[in-house]
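For this depiction, one protein chain was excluded, whereas all remaining protein chains were kept in their positions.
Moving on, here comes chain A:
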Amino acid sequence: MMRWLFALLFLALPAKAAEEVVLGLSHDRVSITANFDGSEILIFGAIKRETAIPEGPPLQVIVSLSGPSKPETVRRKDRRFGIWVNTDSVEVDAAPSFYAVATSAPWSEAITEVEDLRHKISIPRAIRSVGAPMTVENAQAFSDAIIRIREDNGLYQLLENTVAVDQQTLFRTSIKMPANLVEGAYQTRIFLTREGRVINKFDTVIDVRKVGLERWLFSLSRSNPMIYGLLSLTIAILAGWGASTAFRMMRNG
């Protein structure tokens, strides 16, 4: 009986990896304030191992930071009656609002195609698109468009060779987040790879939140739009009245 229990316990415990990630973050939350102008996050850590560093090609580190995913509608413009009009549209099932992936080596050396497919690390893999309507030709172009548009806005970043690894033990990288961030839990993943194969994986979350006045206004506009609208109007009317009184007083006195 006892022996069975031990065996069960053993199975339940995760297999201990030979090399493990110990992670540090410069900050685990990003606050969007009124003067928010983007943020830079320093991700650093160490590789813990009980044994000597294995022989062969060196260890590589991949860090990915991903914003909340949601379905996106992508529209394509076409020329109709001489002007450019939105015509076809494709719903992409899930696309992260932000996605940065940093590697310690050129992409092809850091990870193999198969492992990328399994863990969904590269930018195109992070986007999921299945149900494009049959009427739209070349649905892939729509997913590509998301990547292109967001890369131009600094929202999707492929940062090759930007993770510094010292003595196959310490690593660090920094990721710039632009000002136009969406709120939510930002999934941070660290992969250790050898010869393109993932040997260890570590997950954590960075919280991105609007704070202070930004938070208050945003949530009021969603939860109580009526009051938000009335408040906007009150401020507008007070400002208009204040301005006219102020300038009348200036002219008179």
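To be clear about the criterion, contacts are C-beta pairs under 8 Å (C-beta built on N, C-alpha and C of every residue); 3 or more make two chains touch, one makes a residue touch a chain; residues count from 1.
Please note the rule applied: contacts and distances are computed from a predicted model.
**Student:** Under which of the names "Probable membrane transporter protein", "Blue (type 1) copper domain-containing protein", "DNA-binding transcriptional regulator, PadR family" or "Spore germination protein YndE" is the non-displayed chain listed in UniProt?
**Tutor:** Options "Probable membrane transporter protein", "Blue (type 1) copper domain-containing protein", "DNA-binding transcriptional regulator, PadR family" or "Spore germination protein YndE" considered; the missing chain's recorded name is "Probable membrane transporter protein".
**Student:** Among A:I32, A:V61 or A:I111, exactly one should touch the missing chain; which is it?
**Tutor:** Considering the complete complex, A:I32 is the one touching the chain left out.
**Student:** One chain is left out of this view; which of A:V22, A:L42 or A:I149 touches it in the full complex?
**Tutor:** Candidates A:V22, A:L42 or A:I149; residue touching the omitted chain: A:I149.
**Student:** Going by the contact rule already stated, which one of A:L42, A:L117, A:V205 or A:I235 would touch the omitted chain in the full complex?
**Tutor:** Hidden-chain contact among the options goes to A:I235.
**Student:** Give me the chain A residues in contact with the hidden chain, please.
**Tutor:** 32-38, 72-79, 82-86, 89, 141-142, 145-146, 148-150, 179-180, 182, 210, 213-215, 217-218, 221-222, 225-226, 228-233, 235-237, 239-241, 243-244, 247
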